[in-house]
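Below are the structure tokens for one structure; questions will follow.
The complex appears here without one of its protein chains, the remainder shown in place.
Naming follows writing order (A and B), and every chain is counted from residue 1.
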Amino acid sequence: MSSEIPYIVEERPDTGLNNATLGIWLFLSSEVMLFGALFSSYMLMRVGAAHWPSGASLLSIPIATLNTVILISSSIAVVFAWASLKEGNFAKFRACWALSILGGLAFLALKAVEYNKDFAEGLFPSSSTFMAIYFVLTGLHGLHIIGGLIVNSYLLGPGAKMHKEDPARYAHRIEIAGIYWHFVDLLWIILLFPVLYLL
Amino acid sequence: MNSIRSIQIFMVFAFTVLFSAGAMAGSVTGTVKFDGQAPKFKEIDMNADPVCLTNNKGPVYPQTLVLGEGNTMGNVFVYVKNAPAGDYKAPADPLVIDQKGCNYHPHIIGVMVGQPVKILNPDGTLHNVHALSKVNPEFNMAMPKFRTEVTKTFDKPEFMFALKCDVHPWMTSWVSVMPNPFFAVTQTDGKFEIKDLPDGTYTIEAWHEKLGTKTGTVTIAGGAVATADFTFAAPTKS
Partner (left out) sequence: MEHAHEHHDLPFWRKYIFSTDHKVIGLQYGITALVFLLLGFCMMLLMRWQIAYPGQPLPLIGSWFGENNMPGGVMLPEFYNQLGAMHGTIMVFLGIVPLAVGAFGNYIVPLQIGAPDMCFPKLNMMSYWVYFIGGVVMLASFFLPGGAANSGWTSYPPLADIATVGQTAWLIGMVFLITSSLLGAVNFICTIFQLRTKGMGWDRLPFFVWAQLVTAFLLLLAFPPLEAAGVMQLMDRLFHTSFFLPSGLVVSGQPLTVSGGGSVLLWQHLFWFLAHPEVYVLILPAMGIITEIIANNIRKPIWGIRAMTFSVMAIGFLSFIVWAHHMYLTNMGTTISAFFQFTTMAISIPSVIILTCLFISLWGGSIRFNTPMLFALAFLPMFGIGGLTGLPLGLSSPDIHLHDTYYVIGHFHYVVAPGTIFALFAGIYYWFPKMTGRKMNETLGQLHFWPSFVCMNLIFFPMLIQGLAGMNRRMYDGGASYAHNQPVLYLNTVISVAAFVMAAAQVFFVINLIWSMRAGRKVTSDNPWEANTLEWAAPTPPGHGNFTHPPEVFRGPYEYSVPGAAKDFTPQFEK
């Protein structure tokens, strides 16, 4: 059925795009609006608050910094994976892709540690508007990481069959998944980490 | 001959036992008084709802402190704090709360778990009944003028929560859902009576919505009537 639909892999001449690339960028633009709305809410709450705690006083900067490094490495692994696939080195691609998934899992594990630490210290979403927006921003980001991990694991596992049947399409899927993963990383690196922890 | 005799002896014995058993249910009575100068209450302003004004003949004052002759206190909730556990059946008759004249009558309410509470709205205006209970599910029901009667039941014991009207802010009453029948609310004469208590030593508590609680201890033996009087003092100016 879907083989009727053109421009899945090859680009349409007048737009210069293929479908999924356009699709993922459109999706990411809506994600920008989503996290943008939350960030705007953060700004409104902070500006209106009589007292706003600094991230450092309530949260662990060391853990978050480690998480930042992990995510950056995970994105680098994705780039290496994609390059290996383009070069035809499937084994190297699998290794790097698996590494990026491990990075994502490590990030989640550290986040769980952080959350538990907060709960043990009596810091819950209900404790203050700072903690509330912290948990919502990082929680939603975490859900996006989980979503990405599910897709990436599928592509590593059962989805890898497509590499034999339609290698160009498989490579394209990897590229799209990579774009999404980079976005989720950038979200953390540029927005969440600085705003919540450092500012 | 022998059998008739046996029956007679048995009947005398039975009556004695029954009488003693009946006699073993004692009661606690007492009077609650107020000591000190009663504060002057401001008349409740019902101008916001002209129907409330028409339904009241004279000025209406808060029911927080209701005194009788000799400074006896009404609206005090008296109950047995350590009553014996048992399977006490709620009366089938509903306890009636009337919102006539935009005030709750009675102001202090004791009901048993499972006893129906019938809330009346004869006023011809909108009331809403908002139960600020924490153990029983909180409810907030509108009673527009065409809804003249609503019955509710509380399924769990819960001590003293407010029942108020969100339309008329002065309307508040206090409800206590009790697991047993050992409670009473004083009227203006300050008198209360708690009946059918088995022998034992009990802590009796008198509760007032603003002046706090007072406790006393009574012992009931051989089905006697024990007395517990309470006096609430006016709050001292700090």
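Some observations on this one:
Here is the rule we use: contacts are C-beta pairs under 8 Å (C-beta built on N, C-alpha and C of every residue); 3 or more make two chains touch, one makes a residue touch a chain.
Please read all numbers here as calculations on a predicted model, not as lab measurements.
Annotation: of A:A132, A:V151, A:A171 or A:L186, A:A132 touches the absent chain (contact as defined above).
The chain that is not drawn here is touched, among residues B:V135, B:A162 or B:V225, by B:A162. Residues touching the missing chain, restricted to chain B, are 126, 130, 132, 137, 140-142, 144-147, 162, 164, 166, 169, 172 (touch as defined at the top).
Think of the hidden chain as still there; on chain A it touches residues 1-7, 12, 15, 17-20, 22-23, 26-27, 29-31, 33-38, 41, 44-45, 48-49, 124-129, 132-133, 135-136, 140.
The rule we apply is simple: only the chains that are shown with their structure count from here on.
Each chain gets a centre from the mean of its Cα atoms; for chain A and chain B, those two points are 62 Å apart.
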